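Each chain you see keeps its place in the complex, though not every chain is here.
Per-chain residue numbering starts at 1, and chain names A and B are given in the order in which the chains are listed.
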Amino acid sequence: MITVQQVLTVTTRGRGTLEITDSIRNIVRESGVGVGLAHVFVHHTSASLILCENADPTVRRDLETFMTRLAPDGASWLEHDDEGPDDMPAHIRTILTQSSLAIPVTAGRCALGVWQGIYLWEHRRAPHSRRITVTVQGHERLD
Amino acid sequence: MITVQQVLTVTTRGRGTLEITDSIRNIVRESGVGVGLAHVFVHHTSASLILCENADPTVRRDLETFMTRLAPDGASWLEHDDEGPDDMPAHIRTILTQSSLAIPVTAGRCALGVWQGIYLWEHRRAPHSRRITVTVQGHERLD
């Protein structure tokens, strides 16, 4: 068995989702792992990862609406606002979603469902540079 | 170290939870792994996985009530309804729970807590066939 690790840096354009499926697929393909797991980790507390429907952009728009209703920027019941009204809602959104995803690797490929896309979700209003570590572990592919 | 991977197909009866603990336990036992991790992954964006209290069914009934209050079918603030009023709420419920679970394997067994059961949570109202991949990685058991 082998472990291959690679770092990815993604620049966001402020709040919203950014698809990173292709980058992850490429890292898995180049890892040489045939059967195992691909682990994606974001090193921040105000951006997160989701596996989401990848066909209709209204799905991700509705997710924004949902989160905005649940934890509105500048809500009166929030205390922590050191970096602005979107600071604490960004932490809440991160806590409710994922800091890491693990996806099976089968026959040398990321075994995602047909409608599953991997998205980095930026929760801050301003653009940020987000660091992601991908770790692929498993048996080497026999070509 | 070894990696063993197996696919499971579960037919749901519409919205609700379905316990799959025994199936996962069996796959772990048959994998031959003594110490490691068992990873369970669902290949869909409107069904998810939870580790939940396994004794009293009212717990899972209350989870349904909670999610229904949080993201009601047909809510006026939701845009995406291509497959009906339960389409977008199903994506929201998936995002708020897990697409994958990883459970320690200890002494050749799934090391769940006494009250932890593994459940597939169908979020759509209609029955669906759901594909699950189980990946077990670790040291071989020495019998």
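Going forward, a residue touches a chain if its C-beta (ideal position, glycine included) is under 8 Å from a C-beta of that chain, and two chains touch if they have at least 3 such contacts.
Remember, it's a predicted structure, so these values are computed and weren't measured experimentally.
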| item | value |
| --- | --- |
| Per this structure file, total copies of the shared sequence (2 shown) | 3 |
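Quick note on the criterion: only the chains that are shown with their structure count from here on.
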| item | value |
| --- | --- |
| Rounded Å distance between chain A and chain B, as computed from the means of their C-alpha atoms | 20 |
| Residues of chain B that touch chain A when the two form their complex | 1-3, 5, 39, 41-46, 70-71, 77-80, 82, 88, 91-92, 94-96, 99-100, 102, 131, 133, 135, 137 |
| Residues of chain A touching chain B in the complex | 1, 35-37, 50-53, 56, 58-59, 61-63, 65-66, 69-70, 96-97, 101-104, 106, 111-116, 137-139 |
